[in-house]
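Let me begin by handing over the structure; questions about it come next.
In this view, the complex is presented without one of its protein chains, the others remaining in place.
By letter and in written order, the chains are A, B and C; residue numbering begins at 1 in each of them.
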Amino acid sequence: MTGQVHSPASDSTEAGPKAFEAVCTVKSNDLANDAYRLLVLDAPRHILKCQPGQFFHLLCPVTDQHQPYLRRPMSIYSFDEEVGELAFLYKVEGEGTKAMATLTPGDSFNVLGPLGVGYSIKPDWNNLLLVARGVGLATLAPLAQEAARLGRKLTAICSARSEAALLSTEHFRRLGTEVISVTDEDGSSSVDNLRRLIEARIAEEGVDAFYTCGSNRLLKLLQELGKKHNIPGEIALEQQMACGLGMCQCCVRPFRKGDDIVQLRVCKEGPVFDLQEAMGW
Amino acid sequence: MTGQVHSPASDSTEAGPKAFEAVCTVKSNDLANDAYRLLVLDAPRHILKCQPGQFFHLLCPVTDQHQPYLRRPMSIYSFDEEVGELAFLYKVEGEGTKAMATLTPGDSFNVLGPLGVGYSIKPDWNNLLLVARGVGLATLAPLAQEAARLGRKLTAICSARSEAALLSTEHFRRLGTEVISVTDEDGSSSVDNLRRLIEARIAEEGVDAFYTCGSNRLLKLLQELGKKHNIPGEIALEQQMACGLGMCQCCVRPFRKGDDIVQLRVCKEGPVFDLQEAMGW
Amino acid sequence: MVDLSVSVGSLTLKNPIMPASGTFSEDLSDVLDLNRLGALVAKTITRELRSGNPTPRVCEVRGSMLNSIGIPSKGVDYFLQNTVPFFHEYDTPFVASISAGTADEFAELCEQVSVPGVSAIEVNISCPNIEEDGKAFAMRPSTTLSVMEKLRGATDLPLWAKLTPNTGEIIEVAQAAEHGGADALVVANTLLSMAIDVRTRKPKLGNLMGGLSGPALKPITLRMTYQCAKAANIPVIGCGGITTLNDVLEYLIAGASAVQVGTATFINPTAMTALVDQLTTYMEEEGLADLSSIIGSVRDGEAADSQFLEATS
Partner (left out) sequence: MVDLSVSVGSLTLKNPIMPASGTFSEDLSDVLDLNRLGALVAKTITRELRSGNPTPRVCEVRGSMLNSIGIPSKGVDYFLQNTVPFFHEYDTPFVASISAGTADEFAELCEQVSVPGVSAIEVNISCPNIEEDGKAFAMRPSTTLSVMEKLRGATDLPLWAKLTPNTGEIIEVAQAAEHGGADALVVANTLLSMAIDVRTRKPKLGNLMGGLSGPALKPITLRMTYQCAKAANIPVIGCGGITTLNDVLEYLIAGASAVQVGTATFINPTAMTALVDQLTTYMEEEGLADLSSIIGSVRDGEAADSQFLEATS
């Protein structure tokens, strides 16, 4: 017999592996703006039973210029089980993402996933509000896909440096999300303005849940508003990862559970966590 | 002032560096037969003042599949200062040469050289005899170029497993060399047959100097014939190399100097050595 | 059919490939069939609850990694109630890994984990001995001997002593572990290293320093495996940087009876089962029936001076 059903983290009753190492083929890897690229892969269907907020752990290529060693975690930007397509939106930063940027159509690319626990949409959550910035929008994009599938109303407040730096707003709109964009350029992305915007939303049509990711500023704001109006929420967090599978314990962060502070693994108990349990940094 | 003139190994009076690190561009890198490739480079002219028998130390590319670290020494197969062209004939074996095999036209390729001491053709050596096998022919090819330039008669005994495996015989013929091919297939490459062939040459038109490289069997045969007929000769030898410049002392081999045995660096005192001083292995 | 089985003291493993402590857990059953491995080695536990080191706990160095996980531990009770039963479902020997700050606590924990379902105990003596000057037990032969004697007294299960490559006396430490009663040596743990973020000028690890693992470590721990296999009369389990079949073979040829694979699993989670497959194919292709002709077969007695290069074939 296999040990699947004994896995403490397992809540599925399916036998066989739940995370897969698969070699995909690059379909495209184009610039999304000056700093981001969208990598679209031809992926085997059996790895595409994904939840929004889950991630893959990517084996970046080794090139003459770049020699990344560890895998790099990236949120799923979009997945389509029928077409067999998987996409990542990533910022070109260091050794690994620079190496990823060299991928061209037809190249092989090894991915491990889907991994982690994603966002949830409870049956009685109808008005969903998403607030995110920068690459955080990549992480939240599949939530729009899922909200559309479930017929819920999703509003996305997308924040960026400038109008030009705004990512994925078209992608969100295509999925039926109402997009409100705010920028540093015109001052609309300030915490105060965001608070005003969200308070107005809550007053007008009500908000059943908040979704966000990554930013400390947004975390604090949404925790405050969530407490005040008793609105639940979820946040995706990041941490350095080695295994991505829950084995090495390198990716822990502290969370408030009642009066205790517990260390949870971002790759296994996360990357999506309860908004109020998350701790600022 | 620079220290050039003090270099113990320096016998030129030119100032400035004598070996160059240069980035060349790949012109072609095609199969020469099933195991060998010919790499032709677009090279800056100032690195092409080469002697036959000298070598370059090649920085092989790092790829997803192959991660060579040290440079790889390769004899110059041909060089053309006017055209700005440099070529290597190499056998695809391990990490480094497999990585070299992935080079395609337009790629950059870093070479260091020309290095070492090459073959000499003394003014009174008119009938030159070259005996070589396999990749040894790569090392000896520029000797044909030089013999043609100096108007000497060169005969090349080219040995191989089979007629099909014979390399460079066309290249030699084009440079005016008389080619005698011998193979394992038809038994003509045996030491006894070679001895007969060479003795006949010596008897018919005389031989002023032997040139060979690499093989222990050929070394012994030519040492024997050289002693018997008082014919001088030169041999190119190989050894593992790190620096290629004479600094690390890893590439030594033993040589007979009178009654002594001395250790000489293949990269600096060689790769071409006196035939009688070389020691079998 | 090739026979990949090896024996490590009284224990027979179906093949020589097993995970290294701390790079493996129940979670790997999400990706591969644990029954295909030679043994299953748990993350080191301590008796008490521990939270481990500050983050960041890992960083990348050229072609390898550093970690300063520390030993976060849910304690021995959790281990006995959850981890041991989980692995009991597999027909592969399960090896506990333990650590403590004093020899007495070490022995006590050793006794506590000597339960059915545990086939051997790996004792991670590469951890600081807080009674002495804070240096790890396995840094010195004397502290190795005394802790191993106490551990030997605490259990009848096979004891695998996990050595540290930070010592300058690996041979003497290996012999001390043997004399102290070890049944096998695991050579070795990670090597203390450092990396600095040049932009922020902060160490890349929250704990300032951490252990090097992965390919960079291999030549060092392979050398130590060779030295220990020569110097000791108990089996050696090689560990450090194993990634390819070639790496496995080098360790076996150097004298290891089995090997542990750590960091490679982070890069390719199915690395261990792939190595089992590749080893099988290799044996078939070489026409070898079992591993006895490989283990310890290093040709180190011959004059090396005559190894010249013939390049004309």
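To be clear about the criterion, a residue touches a chain if its C-beta (ideal position, glycine included) is under 8 Å from a C-beta of that chain, and two chains touch if they have at least 3 such contacts.
These numbers come from a predicted model, not from an experiment.
Student: Could you tell which one of C:17, C:254, C:276 or C:291 touches the chain left off the display?
Tutor: For the chain that is not drawn, the touching residue is C:254.
Student: For chain B, enumerate the residues touching the unshown chain of the complex.
Tutor: Touch with the absent chain occurs at residues 1-4, 6-10, 17-21, 59, 67-71, 95, 110, 112, 239-253, 263, 268.
Student: List the chain C residues touching the unshown chain?
Tutor: Residues of chain C in touch with the missing chain: 54-56, 61-64, 66, 139-140, 166-169, 191-196, 198, 200-203, 205-209, 212, 215-220, 222-223, 226, 241, 246, 249-250, 253-254, 297-300, 302-305, 307-308.
Keep this in mind: only the chains that are shown with their structure count from here on.
Student: Which integer distance in Å separates the CA centroid of chain A from that of chain B?
Tutor: Chain A and chain B have C-alpha centres separated by 58 Å.
Student: On a C-alpha centroid basis, what's the spacing between chain B and chain C, in Å?
Tutor: Computed from C-alpha means, the inter-chain centre distance equals 47 Å.
Student: Touching two or more other chains, which residues of chain C qualify?
Tutor: In chain C, the residues touching two or more other chains are 63.
Student: Which residues of chain A are in contact with two or more other chains?
Tutor: Residues 67 of chain A each touch two or more of the other chains.
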